[in-house]
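Selected chains only, in their assembly positions.
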Amino acid sequence: MTETPLLGSALPDTAGGEAANSLLAGARIGVVTFPGSLDDRDAARAVRIAGGTAVELWHADTGAEALRGVDAVIIPGGFSYGDYLRAGAISRFAPLMQEIVRAAGSASAANLLPVLGICNGFQILTESHLLPGSMLKNDHLKFICRDQKLRVENNSTWWTSDYAAGQEITVPLKNQDGQYIADEKTLDALEAEGRVVFRYVGLNPNGSRRDIAGISNATGNVVGLMPHPEHAVEAGYGPESASGRSSGTDGLGFFTSVLSKLVGGTK
Amino acid sequence: MPRIVVDVMPKPEILDPQGKAIVAALPRLGFTGFSSVRQGKRFELTVDGDVTPEILQQAREAAEKMLSNPVIEDVVNVEVVAD
Amino acid sequence: MSGEHQTVETRKFNIDTVDHAARTPETPLPWAELGLKENEYNEVVKILGRRPTAAELAMYSVMWSEHCSYKSSKNHLRQFGDKVTDEMKEHLLVGIGENAGVVDIGDGWAVTFKVESHNHPSFVEPYQGAATGVGGIVRDIISMGARPVAVMDPLRFGAIDHPDTARLVHGIVSGIGGYGNCLGLPNIGGEVVFDAVYQGNPLVNALAVGVMRHEDIRLANASGVGNKVVLFGARTGGDGIGGASVLASESFDSSKPSKRPAVQVGDPFAEKVLIECCLELFKASVVEGIQDLGAAGISCATSELASNGDGGMNVELTKVLLRDPSLTPGEILMSESQERMMAVVTPENVAAFEAIMDKWAVEYSWLGEVTDTGRLIIEWDGEKIVDVDPRTVAHEGPVYDRPFHRPQWLDGVQADSFTASPAAAHRPADGAALAAAVVELMASPNMCSKDWVTDQYDRYVQGNTALAMPDDAGVVRVDESTGLGVSISTDANGRYSYLNPYEGARLALAESYRNVATSGARPLAVTDCLNFGSPEDPEVMWQFAESVRGLSDGCRELGVPVTGGNVSLYNQTGGVAIHPTPVVGVLGVFDDVARRTPSGWVEDGQAIYLLGTTADELDGSEWANLRGHLGGQPPRADLALERQLGEILVNASRDGMVDSAHDLSEGGLAAVLVESSLRFNVGARVSLAAVCERDGVDAFTLLFSESQARAVVAVPRSEEIRFTDMCTARAFPAVRIGIVDAESGSLNVQGQFELSLDELREAHEGTLPRYFG
């Protein structure tokens, strides 16, 4: 994952900044690679730009050491195992996923592993039952790649604390199977418990129920969403903004949120 | 060689986007006798030796655990087909 | 995982061995069914000194096909090498002849890129045809040792309203997306053109680009006696050998029916894994030579590897892992199953190689080893079925000097200029008519927004895309620490080439070069995909010869070498050929892609300049096309002028003198004004008067003519003097034609018309969804 040197830290290079930097760099965020993962290097880059240390995790590794002692995990986008059967259906059974499910969902409540599933990662989290519901093919049946506006509905999760509640952000969306679906009871419960974390604003790009773009588990350590915050962390390579030149960096908050929570010792 | 066929269909209460697209397109080809279409999956598992009860049980479990997702799909059929 | 244990008992063929062939010289062989001409078959017999075995016949027939041997085009393509100057060689690390060319972009980085066609398969089965087109070109890039970083897809379809067009558009676009998206390669550009000439013969060209460090460059050769030859990736099935079912019985004495699919089905997941596992092989330095398997499969890979290396190789064909155990040896040699690679590995590295395969769960089988005998020997369960000099298969095939002559009809066509024709009778003159014409143009199939297509492609993956659709060129960063990066565009105009193939090729090159320079990059190298009709038609052959002459002359004039490409002939339905369509891809380099220039206006109050001059050059234009006219001469291509314009655009970008730039090509100034407004939804006020007066043209001509070597740029107020001084110093015509207007929400052409951006957007973006849903 570290083939090419990355841009420096996105944090200001002030006196205090340096200390904060090294503090943040102490937080280790694992990024999972399955065969067919595509955005793993991008997610690792986002972690580094946010100031943290990215750690490669391999789908086939077994046992507790497979997690390499990371403080949080990102399951990135892509087409794991080709996604031919159902998105995420096969990855769910990877040995590493067993460890992630254990650490994120069933450990003692004080010590839950923060997990972010992006796109295919979200699909894998639903297939693994860490998050409820499932994904269908987009209602228009096509792959869609666009700059998508979202509203942050819940800023109290591990991955959204650096956003304001109700804040609107723009991040790229790109998928074929992104239509979020769950039964009415589940949807009502998600709404009631504040677990709808992101909603599509403006256009619902895939027919998702109640415009849901992302959700969390009850404890807020596990978050999944279809759009790609890791593609909106570096000016020049993100979504279009008012100034042109792909300068949108609205996705950075995901990575700074978890880092500040981790170094803030709230874990 | 014997095969086990597993059929998986989207749950009836779920709007199936592919089926919807097909039912909209059928009349354009002059096929007007159908009121709805649903698209599911059919798997054919080839068995190495004989289809023992254990193997059939394996197929049933694979159908529930991996070949289908109970949130959106039902396993509607698991059966042995001779060749 | 390894195939060492594959049993052969189940495969009983009447094997046609070399000995058997020598003993039975009279056996009639189906060479004609396999596409060989009588003289070619006789040549094979002469080379071997006996009749070929069935397996040898399979190899020669497929390797000597037009597609693999370039037998009709070779004599012409030589010009690309012959006309290369020292200037052009400066950045060239690997030239024509390898899987793809490689150029040096500085700091120890190298870039490889190539465009290829998959036209015929995409007509038969659009989704898989297009998908495997992407898969094939990406494997070419991997086999150079590079990590693929982007793809592009120049496409041509029949008339937009033809009943078969939707099938092809849906299938081809989702095939390109389905494969490329799943591979994790951003799609950064391409073309979508509709024209009835492509009705029965759509063009699906695919370009891939990859990056590597200089020391990682790998070549396709098998050197080092005793080194092992390994086949890895997907298993071999009957893909792509439908026409070769005559080989079903290898002794040709029974008529066992065989159903072999002519269609190849792609597995992008397998290819993605193949990419990662090849990159790991390169990093660990465990392969000596590597070759992708594409057309002609194992025949091609073994004969090319052997012929490029020490000259000999022994292979045991029963070791090949099969998906379909009923395949005969000849079919195995010809199979075009996708997602396979062949490599040469030293005995010391075998274990390391296997460990990497196992990590990625990629299947492999050791087929044989490199020898110094000068012979490629292939055995089937120990019996010799091929014994050939690999050079005669791979490199010394037939070469034809096909007759060609200028078509007689061309005089009449060239004399029929648009402006003088009845089609030009109702030429829009007043403001209202011009406004309507602009809207009509921008909603037309070729000029409308291609978002419906490009929204189905992932342009973000890898996180290095700095420009993509709808800008003039695709731009990706190569080095994250310095911002070093590349820019690529592909272009062709079949109508121009129909009117004048020599100029048409130079015009395609000029446009692609201009697009790259407009994005701010210094053009460095060229790849091309030459799509033509049948070379056996002397008039088509003339179009081809003229195009190659034009392209090679043009490259010399611009100082950029052709590094590789592809020829696709026999693109015709019935006796009617497509327009000659030489797709040209130009690659340029940026020291820092942060300096790239987008094509739309952003900043209120910036000055808009038109660079270059406009003449009445409506022949072959999109406007004439809309009026159903095709005649006259295409626009003049002045490549010295293009070079000057390029320098201005690149300098202006580097020194921060422009904030936006868009070159003028199809649709002329009208298209650029609309596209630059819609890009970021920022309008402008412009006036045509000064240019009309200077160039002696009316407003209609200024808006719709397709004169070359022009661009529109937006200059920040603070930079205007510096910018105009630069143009003056180079004596390059530049006129301030207007101002960016962020408030009005409209495009205002003073004294003529005002069009709201909403109305323009609706017209521009509505067309493809209306036809394709």
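Chains: A, B and C, in written order; residue numbering restarts at 1 for each.
The rule is simple: a contact is a pair of C-beta atoms (placed from the backbone, for glycine too) under 8 Å apart; a residue touches a chain by one contact, two chains touch by 3 or more.
Note that the structure is a prediction, hence the values are computed from the model and not measured.
Here the complex as a whole is made of A x1, B x2, C x1, with one representative copy of each chain displayed.
To be clear about the criterion, only the chains that are shown with their structure count from here on.
Chain B and chain C, compared by their mean Cα positions, are separated by 40 Å.
Taking the mean of the C-alpha atoms as each chain's centre, chain A and chain C sit 36 Å apart.
Look at where the CA atoms of chain A average out and do the same for chain B: the two points lie 32 Å apart.
Within the complex formed with chain B, the chain A residues making contact are 85-86, 89-90, 93, 126-127, 132-134, 136-141, 179, 181-183, 207. The touching residues of chain A, counted against chain C in their complex, run 3-7, 35-36, 38-39, 41-42, 45, 77-79, 81-84, 142-146, 172, 174, 176, 228, 230-231, 234, 236-237, 240, 242-246. In the complex of the two chains, the chain C residues touching chain A come out as 147, 174, 177-178, 181-184, 267-270, 272-273, 276, 360-361, 454-467, 477, 479-481, 593-594, 596, 598, 600, 602, 659-660, 679-680.
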